[in-house]
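Note that this complex is displayed minus one protein chain, with the remaining chains in position.
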Amino acid sequence: MSETSTRLDVLKTYKLYVGGKFPRSESGRVYEVTDSKGQWLANAPLGTRKDTRDAVLAARAAVKGWSGTTAYNRGQVLYRVAEMLQGRREQFAAEVAVSENIGAKKAAALVDAAIDRWVWYAGWTDKVAQIAGNGNPVAGPFFNLSVPEPTGVVGIVAPQAGYGHSFLGLVSVIAPAVATGNTVVVAAAADAPLPALSLGEVLATSDLPGGVVNIISGRTADIAPTLASHQDVNAVDLTGAIAADGPGAAAELEASAADTLKRVVRPEVDPFAQDWTVAPGTDRLLSFLETKTVWHPIGI
Amino acid sequence: MTTYQTLPAELRPLLPSPEDPARVTHEVPETHGGAEAREAWSRAGPASGPGRRTGRGLGPVSKAGRKGLALADDYARRYAGLVTMSTVAAQASSAAGGGLSDVASSEASLRRFLHGLPGVDAVGLEARAATLGTRSIKTTAKAYAIDLAISMIDLTTLEGADTVGKVRALCTKGRNPDPTDPTTPRVAAICVYPDMVATAKAALNGTGIQVASVATAFPAGRASLPVKLADTADAVAAGADEIDMVIDRGAFLSGHYLSVFEEITAVKEACKRPDGTAAHLKVIFETGELQTYDNVRRASWLAMLAGADFIKTSTGKVAVNATPPVTLLMLEAVRDFKEQTGVQVGVKPAGGIKTTKDAMKYLVMVNETLGDDWLSPHWFRFGASSLLNDLLMQRQKLTTGRYSGPDYVTVD
Partner (left out) sequence: MAKNTKKAEEPVRKNGLFEYAPAPESPAAAGDIATSYGHFIGGEFVDSSGSEALKTVNPATEQVLAEFAQGTEEDVDRAVAAARKAFTDWSALPGSERAKYLFRIARIIQERSRELAVLESIDNGKPIRETRDVDLPLVAAHFFYYAGWADKLDFAGYGSNPRPLGVAGQVIPWNFPLLMLAWKIAPALATGNTVVLKPAETTPLTALRFAEICRQAGLPKGVVNIVTGDGRTGAALTSHPDVNKVAFTGSTPVGRAIAKQLAGTRKKLSLELGGKAANIVFDDAPIDQAVEGIVNGIFFNQGHVCCAGSRLLVQESVQDEVLDALKRRMDSLRVGDPLDKNTDIGAINSAAQLARITELTAAGEAEGAERWSPACELPGAGFWFRPTLFTGVSQAHRIAREEIFGPVLSVLTFRTPTEAVEKANNTPYGLSAGVWTEKGSRILWMANQLKAGVVWANTFNKFDPTSPFGGYKESGYGREGGRHGLEAYLDV
């Protein structure tokens, strides 16, 4: 992209990431991604409702395998993501810089934080059941154990604005959901989708089974309502649903999600102010878990 | 271990000869229909033929069959290979009870059968027994139940200090439990050691009250088979109507099921009288020593297959005697045995049942597990001594409206 280059750069064709593959949008349409000055950066696929439904199918198909894999193995896969990202740190820093119109140093710091976030969640996979589970001392001759299980397919509206949203924010919403064994369909930041689409390339080479993370770029007004209303989606994370009104508004999406009683993570009161650099607690990690309690008699 | 060959000659008739193909037989009067039922099973296999109701118990049974072998099909599948009647098995005659004749053909098959019985969940069983224990038996139902309970008592004295005088007194009490109220029913039996049988028999002459004798080196059962058989034969000869034998818990817990089985069949033989009749056989498991409910269910089936007329929980001589869950489990076993074979077997909880309230709980269990069929002294007994006086005091309360006290019932 450098003007002084004597060699013509090879540009990347950005694609969706669905079911472990890199399809173009089924619509065949793309939209222009520009920097803050309006300069063209790339064409991103304009993901449609149909693309979103395909992604939900892929995510559903991946639930059994991913939730059934050992927590140790999931942790290794997540750590592998961090390893792969480390090797492509500069690429992501460049994409974040242009996406969010920030300096290279800040962008690099955000990417570093995102890599570290994968590491943080990689370490959580085999511990979450130990903080969210319980042995319950019931008043009777019964063994009683509560264990957390993944909710299933989570639809995520990734952060759409704010400092660090395009990548650190994105990683901060994807990683906790998949760390606990869920599979996700992510509506990437509509105006800054390039780091998200590149992340798909990293995930595809990180031993993450296809379909565990699916990334769609395009209008959130198309993608988010499809996720919120889809009967085979178990939960929605509306973190990026910030539009004041219209079909992509958080309240509309939440109401739509209520039809099948999806679990809903609401956006912050002021999503722009969300500071993704702050160390995450366990809130997101625990958001897409179901507590299952098993009873069994104790007797000879 | 005692074998036919090592048995003293005079006792040999009591043990089945190893040469005899029908080496284990037991008597069920033809009027009970047991022979036909077993024969029908043997002839046609478990899946066909109308079920015939029959029974052993301690008295005549005349009711028409209800379901008989209806469940046999299920069991045949569950115990495939064990209960399927082969020609050989059919020829093996009516060895064990109820058509499961080849089950005891070898240690291995007996073991497979007993371990193929459905498991028992201890917590669930105890919870069911406890729930039944919350039934509230009042007014007319209570009066009925008290009289029924009295009539089901095997009034028992099994002490080293027993004397002729003590046994006579107990017999008097059994004949006329409440001297102030001649409408009080008699007890079912007087239960004594073998040497007291003659005394009890004489004291109860003409009353219809049975004389039950413990035997087989009661309570531990730790004697050789000839001694046990002699003990039994002695009690029968002295006039015992019923024999309460103990199983060899050591053999059972060691997994020597066939040994236990054969001992029961041998004692059953020893219960025979010269005139062809036989004393009824109650088989005591000492459930407190068997420890697990799975063992109790296995012991129940083992004894019923071997020809027990009654199955009984305990000797009353160990720390844990009859409990409601153990008794409930045995009630379920006799119910299932009858469903499968048509043969009705009685149940006797013994030891630790001291109050009217306890007795009510047991009757409720019988009522709601087995129903009317077993609600008689022919099919259900209480092995107890102090229970009678509590029942009498409660009876007096119902009659007079006043609470009675220990000084108003006789201490014998």
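Each chain carries a letter (A and B) given by its place in the written order, and its residues are counted from 1.
We take it that contacts are C-beta pairs under 8 Å (C-beta built on N, C-alpha and C of every residue); 3 or more make two chains touch, one makes a residue touch a chain.
As the structure is a computational prediction, the values presented were derived from the model and not from experiment.
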Selected from B:Val120, B:Ala212, B:Leu258 or B:Ala350 as touching the chain missing from the view: B:Val120
Sites on chain A contacted by the missing partner chain, in the whole complex: 131, 134, 136-140, 142, 144, 146, 151, 234, 249-255, 257-261, 263, 266, 269, 281, 283, 290-297
Residues in chain B touching the chain absent from view: 70-71, 73-75, 77-78, 118-121, 123-125, 127-128, 134-142, 144-145, 148, 329, 332, 363, 367-368, 371-373, 375
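To be clear about the criterion, only the chains that are shown with their structure count from here on.
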Interfacial residue positions of chain B with respect to chain A in the complex: 121-124, 126, 291-293
Interfacial residue positions of chain A with respect to chain B in the complex: 140-142, 297-300
